[in-house]
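Notes to accompany the following structure.
Every protein chain of the complex appears in place save one, which is left out.
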């Protein structure tokens, strides 16, 4: 489906929404606003070539790209990191905590990659065990109890595929993390800030507003993994990426994300402060739009949004 | 405090309740009924001598005493055992499942001891790891979701005090099990059917109605443990038991349990079928009284009951 | 046994690899080497009469084995996959879909509909591994969601039988979105008081394990079924860890607390009937 077709589809959704009285006043106007913005962003976003898509893949994985803690440092005041899943471990591949975002208390969860070799190993390359997801779930439950909005930053090649991770229930844990986010009645804004790899990414991205940085990627499988299965050759990753289009513009086109967060020229790695400012601005914009909605309406709309995803004949 | 003093106290509570308009009609009359019954049972129950208390300790631990599964077999139809804590293990020291009790679907959780040496080891003598309590919590959450009443059978020397159990959060898990039972809005009836040892017992006994079999014991610490600390001699267990009075009559006196379940002559071990019938009759009686209460009222009264426990000056 | 369109490669420890260039006979037991005629196997619910090995079971046969005769009414039978990315690997996605339909007689890797089971009304959602490895794309997700909605509307439990290699790569990110989508549907159904009974057949992996299949109020598996988020080969390649012999199998999952039990196929119908009796709203 081309961008034009997609735009047409969005326009159709828009006109359908306009004629719909189901959703009630405030909600409807918010949904309209959101779609209108999507249309504007879509019209502005160029359709990327295969080469440009691959550039996003490389930038999303750039070793100098800012990670969750780099944003926490710049966006959150009075930060208190919370540790542990209360049952087995404190997984360093996840950062969770509470702090103040533009004057309001929020809970924040996010994958954390390491900068140097030692920290990379310590953070397990941002690939969390089930214990990490349980830590994130615990922090989200704390947010629910105290009515704090949840911010989720996604940056992982995927959930960790180790023997212990399987034995401790990686699959079921990801399912329950999705389910918890479908149940929360506090506002949730998520943003993919690097790699949004598979179920390990979507498990903390089930949000009222899903953002994606300009050069982030969101994928059902890594390009290498896809190539290895479909072409029997992991070296065909670039070809795979061009085929399944994990870039932000395409995700917006497909209705998977709500907006694209701009990055500093050449990528977020070039200016952490500017990247953080741009990210904070986008989150603030989305959060302000939804934070006064009643929790039950928020949850109903969140589920309805995901329920509508997919294209079939 | 003597039984007479205690009776006086119960009578005072009763008259206070009668003058209270706070609790609303149905509730009040149920509370009244419950207290009236307590008074009757108290008047009927003899004050046990130290020797008689020790006999209860021995009967509660009798190796032929019926265990949770013996009661399940006799009380529950269409039994389906549920396994696992969904994160790490399936602890055989706990039995959890769903089935039909006198025509209604219930969830049942209970400690399970082993009969022969091999099974005893397999069941870890009814001493559960944190994983066992998590399994029980999961089943109680299932009950809450589907509005099944919860039956809890308590029979444990205590929560397992092993290194792994500590590392996996035995203390915190017991706290959260108490907390979950304080949150449920479905009816809960629990019964101590053997040893009710310490936090590992109370963690699944926080119920709307707490029953105790005639020869069960409910203790803050084992008589041997108490004797070891206070008299520096575990051999003084009998003396300790006489001092801290873990028998059903004393627990009723202190307002810790709601009713005593009679056992076959000489103890439950003498006739499993009769023991099960007597237990089922008592549970049915209590459940019928509370199962039509609204969940929020049930929970409020449950918490108020435990909030009132204790004697101070 | 690698299938196009699955993001986990499915392997079984007890299965030897097919000979070079050849294809293993689907009616030869990989466990004990007994060979059966198709009607023999079918009559035995595709469980090896000699050793108990559970062969893959086509969706239609599964439904026949569970639903009371002539009570199954299929829903959304006409729903088909689209090709949102114009996906082309070694062959076009559309061609693969057409071929799968031809081979299996199914429109997609899932069949849904209402039925009676031992007289109890319920909704059935049954996956078929033979259709592109039971992979979950937009059509599979949509049909599962409709099954949830149909169950909630009629206040009956939903019985889900899964057999899936995971998300369907050819639909890219939209296939990943079937995880949150199906989870949201289960939550809606739960809020409406509904129940989900999840039966995991071989294999239930990746995206399906990480979404609706793991959210059953009661979860059981068939003997020997692989239930893993990641398959043996990827685990080995990524982590270089030594894998236990029973890695990811139903038996290991039971030991580690992830499922409520293992139910042999001939016992499945009475087991589900008992669950329906317990969870039905009649009293």
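Brief remarks on what is shown
Which chain is which? They are A, B and C, in the order written, and residues in each are numbered from 1.
Everything below uses one rule, namely that a contact is a pair of C-beta atoms (placed from the backbone, for glycine too) under 8 Å apart; a residue touches a chain by one contact, two chains touch by 3 or more.
Nothing here was measured: the structure is a model prediction, and the numbers come from that model.
Though it is not drawn, the left-out chain touches A, B in the full complex. One of B:211, B:226 or B:290 touches the chain omitted from the figure, and that residue is B:226. Of B:54, B:79, B:218 or B:272, it is B:218 that touches the chain left out of the display.
Within the complete assembly, B:251 is the residue of B:75, B:137 or B:251 that touches the hidden chain. Only one of the listed residues, A:48, A:82, A:164 or A:304, touches the absent chain: A:82.
Residue positions on chain A in contact with the hidden chain: 78, 80-90, 98-100, 103-105, 131, 135, 142, 145-147, in rising order.
Interface with the hidden chain, as seen from chain B, comprises residues 1, 159, 161-163, 165-172, 174-176, 178-179, 181-183, 198-199, 201-203, 205-206, 218-221, 225-226, 229-231, 243-246, 250-251, 254, 256, 302-303, 306-307, 309-313.
One rule holds in what follows: only the chains that are shown with their structure count from here on.
Computed from the mean C-alpha positions, the centre of chain A lies at a distance of 28 Å from the centre of chain C. The set of chain C residues touching two or more other chains comprises 256-258.
Contacts with at least two other chains are made by residues 168-169, 172, 176 of chain A.
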